[in-house]
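Of the protein chains in this complex, one is absent; all others appear in place.
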């Protein structure tokens, strides 16, 4: 038998966890009193689960999906981009044009025990509101971490 | 004073109903033993809620969304298209190229008391399976009809 | 600790195996005396490795990638589509318009012990030639199957 690495194992977010994250995000959205779009993507950025709260702005539908995509596709919260770009003009004028890449807050990787399994993206308010909704949802993950 | 009609009232599916439809669809999907993508759109075809069952084929993600869009955007179940096209060659060779229009089964308008409020689209199996999943979800609506 | 399934484990093709498949495909292409484009994608259809033999037709570059995508994204060899469509007119006139879906031969899922880990797509000749190139490459997989 030949000795090569034929495949790489990885984990991907389940629908069950995705729905629990959406529910927690909606609870936070109601608390803030604003309607948000919330998107969960899998490890490679493909749509896994989605909820648009009643009254969510049309513009938020795609931004929420793109934030979740961005977070998973580079394993980086979207709000961390600008700090890395602001003193790096080629990127500041360049990478911002990348299709589907969002460089403001409201997208977070979803990690279990440090491993990327998906992404969450929220849009509807200022990005500081969007980030609060994400963070409220991600609180849930703590109970699933291995001790 | 001028009397003009300034606006038109319409109903749009709620997130609450959308989630119940997704849940019912997933139950049917599990019963069929196949992983489906299920999409709910609002009255104008914008994404409202979405669930991809674990293992749903990548190809189904977009087809499910396009079926729901097609159903709401023309207020017609997607499986009714082909019968209307088959003896109408200009449409059969023309309209099938319309962006996001799906002409096979698995997309249904969502109606309350005969009024269009959204659409559901399912993909993952043959369209006859996809249709069963939609129909199982739409059974739910009966309990919300006014008598 | 909460009891839910948080993630699903899966395997994805390695670069090492991808390159060996490309090499075997090129050997077969030279034997047939025609220049092919050969594409390897991962489990979700994203590009993993690619080789265009010298002189490969420009048209083959994208078709090879789309064949590999189609094969992985629905876990079905592309040459099996037409037999399933030919007596099913709604699909024959409908699903063929799906973005990136190829319904003729030359795309195969890549499986290890029955599990989908990627896809291979070949274009450049008639699809019967393209299929021979794929099959020559996939012969390699046998030596990596567990007994």
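First chain written, first letter: the chains are A, B and C, and each begins at residue 1.
Criterion: contacts are C-beta pairs under 8 Å (C-beta built on N, C-alpha and C of every residue); 3 or more make two chains touch, one makes a residue touch a chain.
This is a predicted model, so every value here is computed, not measured.
Asks: Taking the complete complex into account, which shown chains does the hidden chain touch?
Replies: When the entire complex is considered, the left-out chain reaches A, C.
Asks: What does the interface between chain C and the hidden chain look like in terms of residue numbers?
Replies: Given the touch definition above, chain C has residues 14-15, 18-19, 26, 42, 46-54, 58, 61 touching the missing chain.
Asks: Just checking the interface: what residues of chain A touch the absent partner chain?
Replies: 5, 8, 44-45, 70, 72-75, 89-91, 93-95, 97-99, 101
Methods note: only the chains that are shown with their structure count from here on.
Asks: Taking the mean of the CA coordinates per chain, how far is chain A from chain C in Å?
Replies: The computed centroid separation for chain A versus chain C comes out at 30 Å.
Asks: Taking the mean of the C-alpha atoms as each chain's centre, how many Å separate chain B from chain C?
Replies: That gives a centre separation of 31 Å.
Asks: On chain A, where are the residues touching two or more other chains?
Replies: If we look for residues of chain A contacting two or more partner chains, we find 14, 46.
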